[in-house]
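Right, one structure below, let's go through it.
Every protein chain of the complex appears in place save one, which is left out.
Entry: subunit A
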């Protein structure tokens, strides 16, 4: 609960426009120089180096002062501030005094915090010295000053923005792509190669250059059976006997087109070699050790409960029922327990012999 309340408070604080406006008026400070290579010297510019004075300058004494200043900023602000200023002036004196007192107390109480940190020149390693070489002033950079959402909230917000961006694209831009759609044409008999490319939607990715080609050696109509076999042997582990497909990939070169060119040349070379009659590889068996076909167990058709099967089962049950009934009637039904009982009755009864009881 505490964290919820805390985050709520932070959010409210962050959203309080008024104070933000009051603290950073939109007008540029007259103290800032247009261009300078030397550091600003406070004393020369007439701004006091006294910290307390600076605090007073920055922080208003009363809420009325804030409203008055605000009214001077611009027309819109004046229009907003005027009614509030009127109401402020109508407040009873005691109330104004109480508020003023409270404001002063707060300012005094927080003065310590607002005081700038003085660098200790003679500290070990000059610990607190700001590094002027750094682009950012790293001191206190990561401190959370309670004037913003948490970074997680920022992340979430960013995520939402992304969602919405893609949603906008989906609604407004994607339908326009339909103009470029072409109907699917199944490959012709002479289009045996199938290439696969990968796009990462404009992102730079190391695998974007990869091209994969797949083709079935039996689709190459101008090859004889022996040549097709030789082609499979040449392909080695790239041949899948289950699908009868040779699959090769290339990502050796920088660009997709180069890789594709290479694969196309390679396929051509393989076909040329397969056609080469000097060695047909007929004495070498096709090596399929690389491939393990998966056995897919399917429900046996014999087990399906069709009408005929149901009738068969019913007939079998009838038959076994009648068989048992017949056996029961003829006394042929064997019961293990009854057998034992019968045999126990048949067994000769042992005569009871008096036994001497030991004392």
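Here, a contact is a pair of C-beta atoms (placed from the backbone, for glycine too) under 8 Å apart; a residue touches a chain by one contact, two chains touch by 3 or more; residues count from 1.
Here, contacts and distances are computed from a predicted model.
The UniProt record for the undisplayed chain lists the protein name "Small ribosomal subunit protein mS29", from the options "Anaphase-promoting complex subunit 2", "Glycosyltransferase family 4 protein", "tRNA (adenine(58)-N(1))-methyltransferase non-catalytic subunit TRM6" or "Small ribosomal subunit protein mS29".
When the whole complex is considered, the residue among A:113, A:171, A:295 or A:337 that touches the unshown chain is A:337. Residue A:320 is the one among A:126, A:306 or A:320 that touches the chain missing from this view. In the full complex, subunit A makes contact with the omitted chain through residues 285-287, 289, 320-321, 323-324, 327, 333-337, 339-340, 343.
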